[in-house]
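First the structure, which I've put down as structure tokens, then a few questions once you've had a look.
What you see is the complex with one protein chain gone and the rest in place.
Think of it as A and B in the order they're written, each chain with its own count starting at 1.
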Amino acid sequence: MSAGTEVLLVLTNLPDADSADRVTKVVLESRAAACVNRLPACASTYWWNGAIEHAAEIPLLIKTTHAAYPALELALRKAHPYEVPEIIAVPVAAGLPAYLAWVANETRQPSN
Amino acid sequence: MSAGTEVLLVLTNLPDADSADRVTKVVLESRAAACVNRLPACASTYWWNGAIEHAAEIPLLIKTTHAAYPALELALRKAHPYEVPEIIAVPVAAGLPAYLAWVANETRQPSN
Partner (left out) sequence: MSAGTEVLLVLTNLPDADSADRVTKVVLESRAAACVNRLPACASTYWWNGAIEHAAEIPLLIKTTHAAYPALELALRKAHPYEVPEIIAVPVAAGLPAYLAWVANETRQPSN
């Protein structure tokens, strides 16, 4: 189990439901991800330009693979309205084999 | 810290509150987990049989150990209504020692 799996759980936060839905569509249609969960709005508090700021944000939990991660990061960066969006990828150490295989298959381009 | 801890954070998504509560009860009563957080419903979008599908889902965040993970995965697979449920385990690199010990103790069967 220590070597982990090929799957990554990627987190990002969007400013509203419209941008969250747009980003979800982009990353799925390009096969950069297999699945996106849009959580209800959260209250974010963070340092920005020397002050503590507050904003409502929509968190997305995105399931992809190590192989597809570079394409996902690029797609998120292009589609995201923020200057420095949160894009962080958490490793998956273990999981249901059929689910892990499904993530890998859905992020593989049909033409490859 | 690089070696990580014995604790795992496991994510799964259920189709509704009833199945989420049932799964929570099963994994706790069997000592396959120490704690389950049922998040509010999320909007899931994913590839399935060649089409992009949408569903409302209830995410569960489950705290267990590497040692109890195989029993947890088996219990989730049996209790879960989906054909290929999301079951992914994220490693815990560090944590409050008393909390980590509590997770380990609560997932140890009294009879063992």
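FYI, contacts are C-beta pairs under 8 Å (C-beta built on N, C-alpha and C of every residue); 3 or more make two chains touch, one makes a residue touch a chain.
Not measured: the values here are computed from a predicted model.
For chain A, the residues in touch with the chain missing from this view are 8, 11, 13, 39-47, 52, 57, 59, 66, 69, 73, 76-77, 84-91. Where chain B meets the chain that is not shown, the touching residues are 1, 4, 7, 9, 24-25, 28-29, 31, 34-40, 61, 63, 90-96, 98-100, 102, 106.
Rule of thumb we're sticking to: only the chains that are shown with their structure count from here on.
Work out the mean CA point of chain A and of chain B, and you get 20 Å between them.
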